[in-house]
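Report on the structure given below.
Omission of a single protein chain aside, the complex is shown with its protein chains in their original locations.
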Amino acid sequence: MSLLQSIKNGVRKRSIHVCYVNTGSCNGCDIEILACLSPRYDIEQYGIYVHNNPREADVILVTGGMSPQWIDKLPDLFDRVPEPKAVVTIGNCPISGCVFNRPGCVIDPPVSKYIPVTAAVPGCPPRPTEIINAILSAADELFKNHEEKKEAKK
Amino acid sequence: MKKVVDVSLPVGPVHPCFKEPLRIKCETAGERVLRTEVELGYVKKGIEKIMVGRPWQETMFLAERVCGICSVVHNTAIVGALEEISGIEVPRRAQLLRIILNELDRMQSHLLANYSYCYTIEHETLAMYLLNLRETAMDAIEKMTGTRIMSAYVVPGGVREDVSDAVLSDIISAMDKIERELNRYVKMFETGRLIALRSKGIGILSVEDAKASGVVGPTARASGMECDARANDPLYVELGWHMITRTEGDNFARIMLRFDELYQSASLVRNAVAKLEAGPIRLGGKVTAGHVKHTIEAPRGDLTYDIAVDENGEVISVAIQTPSVMNVETAAHVMMKDLASAADVTSVFISADPCIACAER
Partner (left out) sequence: MSVLSYLKEFLRPSWLKSFFFAKTAPLENPPYFRDFPQITGNECTNCLSCKMICPCQGAIDVIQENGKWMPYITYGHCVRCGYCVEACPEEVLTSGDILDKKRLEGLEFIHEYKVIVDEEACMGCGNCSTACPANREIDPHIGAGGTAMSDDVLMRVERGKNRVLHNDLCKGCKVCMDTCPNKSIHVVRTVQAVQEAYK
């Protein structure tokens, strides 16, 4: 591993810009992400910044179980995120549709059908501590050796 | 004079100020915003359709997940409707515990609304103070029910579990803390000059417009319109509830009204805790056939469940009327008219405390 690569790894681990996308959730997970911002949990001390702008994000947090309006818009939004990028889903809805996935519903889970998902946090809704723990444990591996992996893929 | 539209400016669906996806189309002439239009439909899940043919132990969870911010009030509303149909008696201790939880939920919802407003007008210090204060209310809820949101606490015939005296004294000390901190924050909000520039006289909703457009909840009460479903509840009146209104009808009045209601909720919780007596908390009771329209006061206004149940206790049809439907449309068509700048669009919209998940279900 070159020196440049190890510097990049270190920097990317400590500076993650997050954008959250609500694809038909009930707000429960969204306000738990908001609660992570509060001084009680203080997500910014770990170098995670919530900008809510896909064009400057590294990680997209997806909540909700794909309502029909989002089926064409979410892959579009995913394309606008600059490389390297990752998707973390928050809550039960993106995994299974939670209690809404019943005959007669309009949502279409899981989210991984539409965009590649790196990590998922179960819970309805997950506690802020669980969200932060999940993002922190994934942060080391998310963007590690991104350039080398890209080369290997080609 | 003929108004000419320069640019049609879209705001959303993913926007830094909004917690939820929706699109506001603004018609602008220069910096002025002439008209706005709201485009909904991003979080439609079809909950009312899924509820059909299910007994209470499943509809209760679906109703809770209509909205994550005011989940307790949806739970209370659907269970209250089923109890009204079946004539189930609720013990007094359970009624008081429901009121305590509902008021705690209202406090965290109002604090979140005021946080969003302060964040939108770029006063991040006050926003973070309020968000941290909200954690105190959330801790009280968690100690009482076991979870922060989606507590599943209200069941037909009472509540899930009892609350010990230690937790009750914790709740009272949380109320003390909230009132003490709020005194400071309200003073900051009232005297801040930058806040006044962004809030006073912006997004005015007159009392005539409020009555004509059917707006409910704190948004209506800030315009001087008296509407609150808690007035019909004898237990709330016994606990010392009274109507709070303001007359200005601008952004400032809406936020200050929520601060005033926070003080009132804290005193209601205190009075309810003082009146608690030992006794049963749940007595059961079968859900029978019937049809009812049940209205209670959610943090954002009147919430109505129009529900029909068959003799097996399974839902035949249900219609939920949430306060955000009226508030969002009023905000779009009445409040956000002829605004001085495009930045006011988000601040006026957030001051009406919209909940898109409620509005679309």
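Each chain gets a letter, A and B, in the order it is written, and its residues are counted from 1.
Everything that follows uses one rule, which is that contacts are C-beta pairs under 8 Å (C-beta built on N, C-alpha and C of every residue); 3 or more make two chains touch, one makes a residue touch a chain.
Since we're looking at a predicted model, the values are computed, not measured.
J.: I'd like to know which visible chains would be in contact with the absent chain if the whole complex were considered.
T.: Counted over the whole complex, the chain not pictured touches A, B.
J.: Among B:Leu111, B:Met150, B:Cys227 or B:Ile356, which residue is in contact with the omitted chain in the full complex?
T.: Touches the omitted chain: B:Met150.
J.: Please identify which residue in A:Val18, A:Leu37, A:Leu74 or A:Ile95 touches the non-displayed chain.
T.: Considering the complete complex, A:Ile95 is the one touching the chain left out.
J.: Looking at the full complex, which residue from A:Leu34, A:Cys124 or A:Ala139 touches the chain that isn't shown here?
T.: Considering all chains, including the one not shown, the answer is A:Cys124.
J.: At which residues does subunit B meet the chain that is not included here?
T.: Contact residues on subunit B toward the absent chain are 55-58, 60-61, 125, 142-143, 146-147, 150, 152, 155-158, 160-162, 188, 191-194, 280-287, 312-314.
J.: In the complete complex, the non-displayed chain touches which residues of subunit A?
T.: 39-42, 45, 92, 95-96, 98-99, 101-102, 120, 122-124, 127, 129-130, 132-133
Operating definition for what follows: only the chains that are shown with their structure count from here on.
J.: Would you pull the subunit A residues touching subunit B in the complex into a rising list?
T.: Touching subunit B from subunit A are residues 19, 21-32, 34-35, 37-40, 51-54, 64-65, 67-70, 73, 77, 98-100, 102, 104-107, 124-125, 127.
J.: Give every residue of subunit B touching subunit A within the complex, in rising order.
T.: Residues in contact with subunit A: 13-16, 19-21, 41-47, 49-50, 52, 58, 61-62, 65-69, 71, 112, 128, 131-132, 134-135, 138, 148-150, 355, 357.
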